[in-house]
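A single protein chain has been omitted; all remaining protein chains appear in their positions.
Letters A, B and C mark the chains in the order given here, with residues in each chain numbered from 1 onward.
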Amino acid sequence: MSAVPRVALIGCGRIGQLHARNLAAMRDMCEFAAVADWNLEAAETAARLLDVPHATSASEDLLASPDVDAVIIASSTDTHARFIEIAARHGKDIFTEKPIALDIEATERALEAVADAGVRLQVGFQRRFDSGYIAAREGIEQGEIGNVEMIRDAMRDPSPPPPEYIRQSGGLYRDMAIHNFDSVRWLMGEDPVEIYTTASALVSEDIREAHDVDTSIVTMRFPSGAIASIENSRRSGFGYDVRTEIFGSTGALMVGEYRYTPIRRFSSAGVLEDHQYFFLERFRDAYRNEMVSFLTALINDTDVPVSGADGRAALVIAYAAEQSLREHRPIAIDMKEPDRARSEHHADSLPTS
Amino acid sequence: MSAVPRVALIGCGRIGQLHARNLAAMRDMCEFAAVADWNLEAAETAARLLDVPHATSASEDLLASPDVDAVIIASSTDTHARFIEIAARHGKDIFTEKPIALDIEATERALEAVADAGVRLQVGFQRRFDSGYIAAREGIEQGEIGNVEMIRDAMRDPSPPPPEYIRQSGGLYRDMAIHNFDSVRWLMGEDPVEIYTTASALVSEDIREAHDVDTSIVTMRFPSGAIASIENSRRSGFGYDVRTEIFGSTGALMVGEYRYTPIRRFSSAGVLEDHQYFFLERFRDAYRNEMVSFLTALINDTDVPVSGADGRAALVIAYAAEQSLREHRPIAIDMKEPDRARSEHHADSLPTS
Amino acid sequence: MSAVPRVALIGCGRIGQLHARNLAAMRDMCEFAAVADWNLEAAETAARLLDVPHATSASEDLLASPDVDAVIIASSTDTHARFIEIAARHGKDIFTEKPIALDIEATERALEAVADAGVRLQVGFQRRFDSGYIAAREGIEQGEIGNVEMIRDAMRDPSPPPPEYIRQSGGLYRDMAIHNFDSVRWLMGEDPVEIYTTASALVSEDIREAHDVDTSIVTMRFPSGAIASIENSRRSGFGYDVRTEIFGSTGALMVGEYRYTPIRRFSSAGVLEDHQYFFLERFRDAYRNEMVSFLTALINDTDVPVSGADGRAALVIAYAAEQSLREHRPIAIDMKEPDRARSEHHADSLPTS
Partner (left out) sequence: MSAVPRVALIGCGRIGQLHARNLAAMRDMCEFAAVADWNLEAAETAARLLDVPHATSASEDLLASPDVDAVIIASSTDTHARFIEIAARHGKDIFTEKPIALDIEATERALEAVADAGVRLQVGFQRRFDSGYIAAREGIEQGEIGNVEMIRDAMRDPSPPPPEYIRQSGGLYRDMAIHNFDSVRWLMGEDPVEIYTTASALVSEDIREAHDVDTSIVTMRFPSGAIASIENSRRSGFGYDVRTEIFGSTGALMVGEYRYTPIRRFSSAGVLEDHQYFFLERFRDAYRNEMVSFLTALINDTDVPVSGADGRAALVIAYAAEQSLREHRPIAIDMKEPDRARSEHHADSLPTS
């Protein structure tokens, strides 16, 4: 066995390629042994570009391979839970893109497999590895702003994903707001006790037809009395917008940055700055850092920083957000025994305008 | 009768003194004829400092005086409606600080008196005269950001007012959030149809004892499907914080400014800027501009820009926000026939932490 | 005699009107007794708008009037020195717009008259009353940035003044850079010992024909070894640009602000902010504050904060800047016995491009 973990990447789509490039630059921390994609050509291209010795379309074989110590699961969402179970059964440490699954039952089955096997599972909530969010969390923990009283967490994509993505996404809450649910509970250090959702389908006909929403504000209450609002939109019109403001009894912390290129243009029209367009730009370093954290945990034989329980918790909150939208009332959240009714058509009850 | 309106100011407290200084610098637009305050000394001091010929403690006499064409009501909130009625009966044009009254009935009685007398009534929502908010409104109207889909409107005071103020304030919604209710409906160009309130009393024991809240998020839905969140806090810990973000289908407008003094300090600790401390700093120009608008309407014999109906509408929304908090559910808003139940003790139903 | 000084304003042009409006709002600190302008109509208009009892075209009579305690000289530059002498002879305290005069001899004669009469003379270097510059000066004095090692002081007008102004202005250094010369020596707390000028006439044919320059960098050396650069342009193309950066051994202070209205516009083109257009916007408060300082010194019988000696010192530096340009070499500055050769045609020796 090698001194550093032998790592295989499953899934060579956009996010998989990102992880692949990061892994390729960490050869002191891992042996990047293999890539898999159901599309063999995609796997072979990635392997060639990044000097990875093995490429395959047989993802499940790779998950079971004795030549691999850890797997990075970046395949389509509907495969995550199954791949986690296979990898766990074969004793691999696992990094998986979020979400573990779109429903709580599948999530819990995957977590059981992980627990039974005693392997590590890290979930890809990359915000937790952004220098701004880390500084915010540390500031909170060190009492820099006193008691946290309110959080505002906003997330907007520049433009909506294609219809086929929307249909399989699990909806706005499990696909997109799940990042906010994770970061808010991580920053607060406690789970919400109540949630209320106000949302609309304004952005595209596709989203409305998929019974999904695209413009949403979720408010939450925490045991401490602190409250939070989460804003989501599938289209900003101007670029990727992720900003979090944390208000405490003695001050505030604001995380976010929109400027992309270090230039300002002064003319009689005013002063123009550019704007980051997408999450790949905003969280480029965070994606690298989360992989470093995962590999470090493997090398040092310690716990990974974002657990499967964190993945499940964010999904429980997403369910409650959908339930509030469906039932048009505030919903008390039971993190242990959540309401498990899935909103297949959670936009059906939207008020018609 | 003079060529410009003869103006009397009622109330020489903090906000009254601000209006007084502004009026004193507009001698080309008005004859600043008199000041009144129940505390005669306060009135006389203001008159002496600003070269106003007449000072009195008899506010009601002044409201009825034939030597006055228009009155600026900046006395305590509980006197507004009564003073409006007196002034209207005597044919004066009226500028009043917000709110007209703390309950809808008194508000409507005052508006009836104004309508019966055919005088003008302008309500002191000063944000509408801030260059940033004006630019935002114009940008929306000109389609600069397409259809408005979401608004986030935040307002935080640096520190809570004294207990006696809290007790007479009418509570967070009628006293403070009423500014947000006005600005959101003004920016949207439509009234909300539904509202939901999440709030806590975290800042001070005084506020909790007054059955009030101090930390609040209100979400709203509009007929167009657009949604809004309004954040309020009685204490920011860092200064006055008023920021509004308007998200449209093709872009966004963000109003707000925190920097106070044009200096940045660079050290090994980082880069430090200062912050505006209070609303008097942030809205200094807006307060002047609203007075210019009022006087201009009088001189040109046109309508005033913020009507009594606007004052009533913001109060109706405040009632609904309180009802939502009390009944712990989303409330449909009927602007014409609102629920008139007053929340004397609207924090009673707060979840205990 | 009144309890507060009786003040007369001489000159009702742009800057005179600004001072007039400020004085009119300070009736607790002065009796605004009279205005004068060679154009009687201008004086009468100002008096009517601001409720000033007396207007005249006889400026010199007003400077000598027994009914006036102090005068504000905001007439054309070529009258400053003469008016100062008259006012001083009649025992008036004097506030004068900069510069005292365009040549050192006339400046020194005016200062002698002031000294002989024992009256106060304050020169209108308004930057010294800007909150940013005040904070910078205080930061330096308190050792916030250690020893000052370098200053960069930039000043750009949005567009060049009309040809007739250029011809009578005294040239870029005595008319415009004189503000920088004052602020740099004030911030440094010492006078420069050497100066070198690099400049061009690029902006307009008028400026070139007036043998003036419009684009200039002046570098200076101070006794402490600290160095400074001063940038000037008669046209920025984007608005008024005044920024000063002070670099010390342990940090830096940067004074300046370009944003005018508190709104930011986000679109796919980027993020657009507006920009202040002119010095009246940037230094609105500073102009008011300098008048408050002047009146306060009169009321409290103390020294005024910007002396005639300061006015002379900035002019001496301007002479040296011109000499460097003319002689194309660094010039040692003797503040006490400066080279008094006037550059009537100081752009003659410019390298032709």
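Operating definition for what follows: a residue touches a chain if its C-beta (ideal position, glycine included) is under 8 Å from a C-beta of that chain, and two chains touch if they have at least 3 such contacts.
Note that this is a predicted model, so its numbers are computed, not measured.
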Option from A:54, A:264 or A:328 whose C-beta touches the chain left out: A:264
Of C:96, C:183, C:216 or C:323, the residue in touch with the unshown chain: C:216
Those residues of chain B which, in the complete complex, touch the missing chain: 236-239, 258-259, 266-275
Missing-partner contacts on chain A, residue numbers: 21, 24-25, 27-28, 48-51, 130-132, 135-136, 139, 144-145, 250-257, 259-268
Residue ranges of chain C at the interface with the undisplayed chain: 145-147, 149-150, 152, 154, 156, 193-194, 196, 198-203, 215-217, 219-221, 223-229, 231, 233, 235-238, 241, 247-252, 328-330, 351, 353
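FYI, only the chains that are shown with their structure count from here on.
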Maximum centroid distance from chain C, chain identifier (CA atoms): A
Chain C against chain A, contact positions shared by both copies (same if over half, else different): same
Chain centre separation in whole Å, for chain C relative to chain A (CA means): 57
Multi-partner residues of chain A (at least 2 other chains): 236-238
